[in-house]
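In what follows, a single structure is set out as structure tokens and then discussed.
A protein chain is absent from this complex, but the other protein chains hold their places.
Chain naming follows the written order as A and B, and within any one chain the residues start at number 1.
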Amino acid sequence: MSGHLHKDYTGAKFGMWLFLFTEVLLFGGLFILYAVYLARYPKEFVSAGKELNVWFGGGNTLVLLTSSLFVAMSITALRRGATALCLGLLGGTVGCAALFMVNKFFEWSAKIGHGIYPGSAHLKEMAPGEMVFFNIYYLTTGLHGIHVVIGAIVLTWTMVFIRTGRVHAGDWVILENAGLYWHLVDLIWIFIFPLYYLILH
Amino acid sequence: MSRDLPPAATGRGFFDEGRYPGIFGWIFSTDHKRIGLLYLWSIGTAFCVGAILGLLLRLELWAPGRTIMDAQTYNAAFTLHGVIMIFLFIIPGIPAAFGNLVMPIQIGARDVAFPRLNLLSWWLYISGAALAVTALFTGGGPPDTGWTFYVPFSTHTSTNVSLATVAVFLLGFSSILTGLNFITTIHRLRAEGMTWMRIPLFTWSLYATAWIQVLATPVLGITVALVFAERVIGTGLFDPAQGGDPIMFQHLFWIYSHPAVYIMVLPGMGVVSDIIPVFSRKPAFGYKAIVVSSLAIAFAGSLVWAHHMYTSGMSDTAVMVFSFLTFIVAIPSAIKVFNWLATMYQGSILLDPPLLFALSFILLFTIGGLTGLVLGSAATDIHVHDTYFVVGHFHFVMFGGTGMAFFAAMHYWLPKIYGRMYDKIVATVAWGVIFVGFCVLYLSMKVVGLMGMPRRYWDYVPEFTGLNQLATIGSWILAIGLVLMFVNLIRGLFWGPPAGDNPWGGATLEWQIPSPPPAENFDSDPVVTHGPYDFKKAGIL
Partner (left out) sequence: MTEVHAHIVPYRTFILVWVALLILTGATVTVAQYHFGALNIWIALGIATLKSSLVIAVFMHLKDEQPLFKLALLSALAILAIFIGLTFFDVLYR
């Protein structure tokens, strides 16, 4: 009786979803803190929030939404046998990830250049609520950025598997799971964007 | 009732040569049984180290003032004792060792859903343990904050909290992966005929536990990451000078750490639920109620965390809400106790070591649970918070509860895994000594706590000396019992007589295969036709 490497497509997907739940709860801790401090410092969150650039935030939102589109389409492409298109789309996703990080680099550089970063002297002169806003902004977007990088690595790895034929139209759960992880990265930003960049009132 | 005759010793089942030679066949194995044993021995080692620390703490507390160590060392010692016992023993404990050894067999599977992830879990455990040990000798030395790492002390102390938090993060990741693996395994890999209502109660308990592991542990992850960030980068989310709130640390910490105690105890309850029917020769009473109450405990246990925070300065409204919710969680636990007792009622009782430890669980967990009510009621908690009453309480439920269940599981399942039997009379004597030592040690704590002795204090007023000395003597009795138990087990499991396939007459699937189990568990995929405690249908009665 063989079956040692029983391929369980549904099981593999379910395992990935469970992992995504852990990521939701990981960021969830930061969202708990955000909710509490927003309730405590409504005015300061607005004044600090206005310092963030909605073009950077909105731009990155569009970049991630598009990256999600690409990775979703890549699965269809693979299943239809359009391997080259699949790889192109995945390359596009990774490209979007890079664009996101470049954006973030410029955004953070500008802020840090103005002396706004955790532990800075300038931060310590701000009102307490504003300090909290920027601390939690850096922590949340920083943790998210780490996940963007991880996701890009996972997707690149998947592209290699597709090239070597290990992932193909008959067995694509690795691509599906990599895509699920990427969509999570997108989902978290869907909430980060309004909570940090659109606190204007 | 038939007890199988020992089979002729042929191979050694899964102990035969692995995929790689020697030790590499173990530390790179993806066989759930080998991983289970890797965990068992790692966890057992951690327990011994933690126990030695406990004995040292009790030695220091023999008399007021300095006895064998200074106050700073004492603070580090109880921090380490807690971190080791909680993160390296109890939380992985039963699921990682016995869940891995037994659960896939119980559901008729060949392995877990993600065997390589399983191995990664163990490596993460070892990495976390290694980092924790490193934190003792590097940076500012061993953390002295208590295992709860409360801010502001943990963010300011010069001891190596930073490295310790990284260790905890890795250990949490290990726990998460185990939970994820078990949930998927139980959903996807059950054998034909193994319906949800035929799953052994031990496996059900692992299922409920796994959900807590997956959903609650990440909050611990972010919490220790935030402490790390505050120390290393200077973020101040818990720092009032930066607008932060130290009570928010406590909320986030306990949002994990309260459900964590159910990660600790639910598998223990599962062990008891499997043992009681076998040693009463009766099907489990109220199987469905036990299943539902396991899930209820997992859920309700996620609603009550701030009962650790009544004196923290949080709002009175929160105090009342959490006190009320805390009472609810006692209900499903009580249901289990009633069902266990009802199972034994008019059963044919076999007082073998597994049952003795299981019965200890029921008694000691109940006592601990009742003292939990004193702590859960906000009004009485004000008086006993941070006293030895708390220390007594949690040792009753964690050690008298889960600890005893762990010992029960060892005595129940290890003869199956190793294929050999220990001396039951010595095991019974060891159990008796452990039980007496345990009660002397921890009942004394409850009394001296009610009298007002604070916890985590290196010194105490002379009025408390008598009870402290009594507790220390209890710790020595307990230690003797533990040594006796471990020596007897090791001797028996390695050099004892063959145990046979089914020494206890169990009806669950692990008892239908040879001892030790073969590498693939089953010759052919089993087809299940009866419930886990249906001794008649299994032909064992």
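Just so we're on the same page, a contact is a pair of C-beta atoms (placed from the backbone, for glycine too) under 8 Å apart; a residue touches a chain by one contact, two chains touch by 3 or more.
Values in this document were obtained by computation on a predicted structure and should not be read as measured data.
The missing chain, though absent from the display, is touched by one residue of A:110, A:146 or A:190; that residue is A:190.
Between the chain not shown and the residues B:321, B:426, B:470 or B:483, the one that touches is B:321.
Only one of the listed residues, A:48, A:73 or A:136, touches the absent chain: A:73.
Against the chain not displayed here, chain A makes contact via residues 6-10, 13-14, 17-18, 21, 24-25, 28, 31-32, 35-36, 38-40, 54, 58, 61-62, 65-66, 68-69, 71-73, 75-76, 79-80, 176, 179-180, 183, 186-187, 190-191, 193-195, 198-201. The chain not shown here touches chain B at positions 187, 211, 215, 219, 247, 251, 255, 302-303, 305-306, 314-318, 321-322.
We take it that only the chains that are shown with their structure count from here on.
Chain A and chain B have Cα centroids separated by 35 Å.
Across the interface of their complex, chain A is touched by residues 110, 113-114, 117, 176, 179-181, 183-184, 187-189, 214-219, 221-223, 225-226, 229, 233-237, 242-245, 248, 251-252, 255, 520, 523-525 of chain B. Chain A makes touch with chain B in their complex at residues 1, 3-4, 8, 10-11, 14-15, 18-19, 21-30, 32-33, 36-37, 40-41, 44, 118-119, 123-124, 127-132, 135-136, 138-139, 143.
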